[in-house]
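Removed: one protein chain of the complex. Kept in place: all other protein chains.
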Amino acid sequence: MHRRKKILSTVIIALVSLIISCGQQADQNEILIGEYSSLTGTTATYGLSTHRGLMMAVDETNNAGGILGKKIKLLTEDTQSKPEEAATAVTKLISRDRVVGVIGEVSSSRSLAAAPICQANKIPMITNASTNPEVTKKGDYIFRVCFIDPFQGEIMAKFTFNSLGLKRAAILKDIKNDYSIGLAQFFEESFKSLGGEIVATQAYSEGDADFKAQLTALKAANPEAVIVPGYYTEAALIVKQARELNMNMPFVGGDGWDSGKLIEIGGESMNNSYFSTAFSSDDPDPVVQNFAQKYHQLYGEKPDALAALGYDAGLIMFDAIKRAGVTESSKLRDAIAATKNFRGVTGLITIDQHRNALKPIVILAVENGKLVYKETVQP
Amino acid sequence: MNQLLQQIINGISLGSIYALIALGYTMIYGILRFINFAHGDVFMIGAFVGFYSAPHISKLVGGSIIFSGILVMLLAMLICSLLGVTIEKFAYKPLRSRPKLTVLITAIGVSLFLEYGGQLIFGPDPKLFPTIVPSMAVVDTQNLVIGSNSIVAIVTAAILMLILRFIVFNTKMGAAMRAVSYNHQAAALMGININSIISFTFVLGSSLAAAAAILYSSVYPSINPLMGIFPGLKAFIAAVLGGIGNIYGAALGGLIIGLTETFVTGYLSPTYRDAISFGILILILLFKPSGIMGKFEAEKV
Partner (left out) sequence: MKCHLPKLYLLLSLILCGIILIFEKNISPYYYQVIVYIGINIILASSLNIINGFAGQFSLGHAGFMAAGAYTSAVITSSMHISPGSLASYPAFLFSLICAGIIASLFGLMVGIPSLRLKGDYLAITTLGFGEIIRVIIQNLDFLGAARGFTGIAKLSDFFWVFGIISILIFLVYNLINSTYGKGFLAVRDDEIAASAVGIDVTRYKVIAFVFGAFFAGIAGGLYAHFVTYINPSQFGFLRSFEIVVMVVVGGMGNIIGVIISAAILTILPEALRSIAQYRMVIYALLLVIIMLLREGEFLGGRFNIKRLWKKSPAET
């Protein structure tokens, strides 16, 4: 008993001292930027993509001599795909590490937990991929570089209704995912106001692999198009299984589809499907090609939209620091807010008065197992 | 009516895979009386063994897809049974006399270890599972489509269950397993080596999980380190529903859960699918805790 108590108390003391000692000391020659990202847990695959994109942005900027004569130091915290972890991580980054800006998260639920903390401490936060409109409403220090759900939902509805000329759509959404629900809702509103009809709605949960029951039910409603506002992880399997069930109508998705994995997993089945995105690694633009090649060299795979958004979030933050000339928070905030026509890999980005990104949206189609450019819609 | 037949086919193909995983749960519970929460993650490892080995194996054996498919499955079964036995030796065996809660927590710890370790080693992104069952439509009409991979899954599952049945009821090892499941002490007094029987049970359970993983990944060819959680949970419900510890029960439970989920999704609200699965579980536990087939005490394994 005595020995065990001793061991236990040693462990406790060791833990406490570890916590006290592991804080980062700010170096005069460094600018500290905090990142919180889901590196483990259910959405690790998306968090890892944005993290890699951001690391590339940091390395490139540092290799080019840094900003304001200083190097950027990125402090990354894992959120385990949990909102309360995001809140703790951001509190730590701000209060202990004293970062000048915060970047993250893929999921709106985590950004919603972290944004009030950044706002209260007046530290600018740029979210890379949180599409829920609520996130930037948390305060004037919160920005985003991705689309918001209403905008993308509307574009998807217009494309389906006008460009494809289809009036009867069915929706298959991810009930556990806020992004998917938001996109589905705004698609439905826009589509109905255009005069279209939603003939059936079905749902799945992230992590599912079998969608045949939902698809069979949708098939019975005889839709002309199926909208799958979700991530490529499930979308590829959904379209694949739909084709196996002889459902040959077009499938339409959002920027969550944008990954090389979509066609890798979906294969030939993905033909006759469309998605909206801000980024395509096949875009011939030199900025994009340069990014895509470097990314491929570093990580051995094509960048997806999330990697591109992570990269852009970093560059916009660094660009703002450069323009502000100082890292003082209110000046940095103003500089981010003044971002105009910034050439990122996800297009020309302008931050509007609601601190959301205005940028063109691109519709891509899959034809013969390849992505084909369809049209661009200006904001 | 149009979709009814299709939904039944969907349900059976899903259910037969649940049944295979459920068999592992049920056998281990029958022998050790504890829920092996890591079972779903052994399933996941099986899928990754297939993912990494299939390209090499098909290169080695050349053209024959069926032959290389069987080889991949056997290799996955072998590696997973080694994994299962290792987990049992290191994590469960030292705790055999401890309270059940301790063992349960250890099992969940092992499960988390495999999941997060998998994310670290394999990467968290989904991977395309190589084609080892040629995919084509066997029945193809306007209202009914049956794919070759569904048929392969159902048939293989049925064959494996028959083999298992043979092992448990017609071999000496099987007789020893049944004896141990009745009473450890009495079985030991009869000269049965309890440890080797338990190891054997883990070999059987884990290799069935691996086989299920290969079938599952052939039907749903996107695999990731967290893929074992949901099938694991559903298979577990299936095992309890059928009467935990009972081989026929696990098979029946798997089919019932597969069909129920398919019908709930197809005809009612898909959003309540998981709640209904758990609801069934609770109702069965309340009104017939021994499960549907539980009355056949004599067949407990």
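Some notes on this structure:
Order of writing sets the labels: A and B. Residues in every chain begin at 1.
The rule is short, and it goes like this: a contact is a pair of C-beta atoms (placed from the backbone, for glycine too) under 8 Å apart; a residue touches a chain by one contact, two chains touch by 3 or more.
Note that the structure is predicted; figures quoted are calculated from it, not measured.
Only one residue from A:Lys92, A:Lys219, A:Arg333 or A:Arg355 touches the chain missing from this view: A:Lys92.
Note that of B:Thr102, B:Asn170 or B:Asn183, the residue touching the chain absent from this view is B:Thr102. Here one chain is not drawn; of A:Ile33, A:Leu74, A:Val99 or A:Leu112, the residue touching it is A:Leu112. The chain not shown here touches chain B at positions 33-35, 91, 94-95, 100-102, 104-106, 108-110, 112-113, 116-117, 119-120, 236, 240, 269, 271-272, 274-275, 278-279, 281-282, 285-286, 289.
Hidden from this view is one chain, which touches chain A at 1-2, 4-5, 8-9, 11-12, 15-16, 18-19, 22, 39-41, 76-78, 80, 82-84, 87-89, 91-92, 94-96, 108-109, 112-113, 116, 121, 132, 134, 175-178, 181-182.
Quick note on the criterion: only the chains that are shown with their structure count from here on.
Inter-chain spacing, taken between the CA centroids of chain A and chain B, is 35 Å. Chain B makes touch with chain A in their complex at residues 2-3, 6-7, 10-11, 14, 116, 119, 123-126, 128, 135, 137, 140, 142, 145, 147, 216, 219-222, 224, 226-227, 229-231, 261-263, 265-267, 269-271, 273-274.
Interface of chain A with chain B (complex): residues 40, 42, 44-45, 48-49, 175, 202-205, 207-210, 212-214, 216-217, 219-220, 233, 236-237, 240-241, 244-246, 261, 264-265.
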